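One structure is given here, and the rest of the page talks about it.
A single protein chain has been omitted from the complex, and every remaining protein chain is retained in its original position.
Coming up: chain A.
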Amino acid sequence: MTTETTTTPAAAPAAGTPLLEARDVVMRFGGLTAVGGVDLTVNTGEIIGLIGPNGAGKTTFFNCLTGLYVPTEGQVRYQGQLLPPTPHKVTQAGMARTFQNIRLFHNMTVLENVLVGRHTRTKEGIVSAILRGPGYRREEAESRAKALELLEFVGLADKRDMLARNLPYGEQRKLEIARAMASEPGLLLLDEPTAGMNPQETRATEELVFAIRDRGMAVLVIEHDMRFIFNLCDRVAVLVQGKKLVEGDAQTVQSDERVIAAYLGTPMDGAEAGTESTTSTEENQ
């Protein structure tokens, strides 16, 4: 496994130790094998990309990692611990995610959305909340401060009291990221964070993902935008028809003939197209 020479993030503890280890994950729906035995390791301080044609099983794989689906076979470990197949426990363990189609709590404000994300990191009981004990108030204030800091980080602080559904599209994506970060994950999973964005917004998201990594979070990202992925990721894994085809740095993946074949069909006339990254960028819508 080629770990590229990345600028080691300041906050990450001992960059390079395995954070997420998925071993031989299989997900079958009846007779359909959506994910057929995928291995993937994410180390601390890494940004890993997951690409593949539509229907390759990328989102299904994400759902297996986050406990939304119970994998038919295989294991998912986070920091060496086997993950329980219960979404809220996965979040508690330290993995948080965003969604391909935005799934905010539309009728709550921007700030409230982020506060919901903090749910596992706060623990006030019902009784102390009703009595408004000092512990409750301190925790609530702390939570608010952290949530606001995150909104500042993604650039939504001045919209904190707007209803989430009234945000423009790009900002809804940012809010999803802030909400996921609110649970203080060690690993953030982004499912197509730039879908539907224009080039400037995509660039800004790129910067945001680097900034997230510099805060000490590892990132696993699904994307169709090849330029985005190859700029960003330390390693890229290619999923085709539920199987991992290639994994490696941007160079390796871009020049791999099997990847090109998977995206463009089997080439009739040599591997000419494979050397240019632009080819793969264009084909994505």
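Couple of notes before you dig in:
Here, contacts are C-beta pairs under 8 Å (C-beta built on N, C-alpha and C of every residue); 3 or more make two chains touch, one makes a residue touch a chain; residues count from 1.
Just so we're on the same page, contacts and distances are computed from a predicted model.
Here one chain is missing from view; checked against "Branched-chain amino acid transport system permease protein", "Phosphoribosylformylglycinamidine synthase subunit PurQ", "Regulatory protein VirG" or "Stressosome protein rsbRA-like protein", UniProt names that protein "Branched-chain amino acid transport system permease protein". Touching the missing chain, out of A:Arg77, A:His119, A:Arg203 or A:Arg227, is residue A:His119. In the full complex, the hidden chain is touched by chain A at residues 66-68, 86-88, 90-92, 96-97, 99, 103-108, 112, 115-117, 119-120, 122, 124, 126, 129-130, 140, 143, 179-180, 183.
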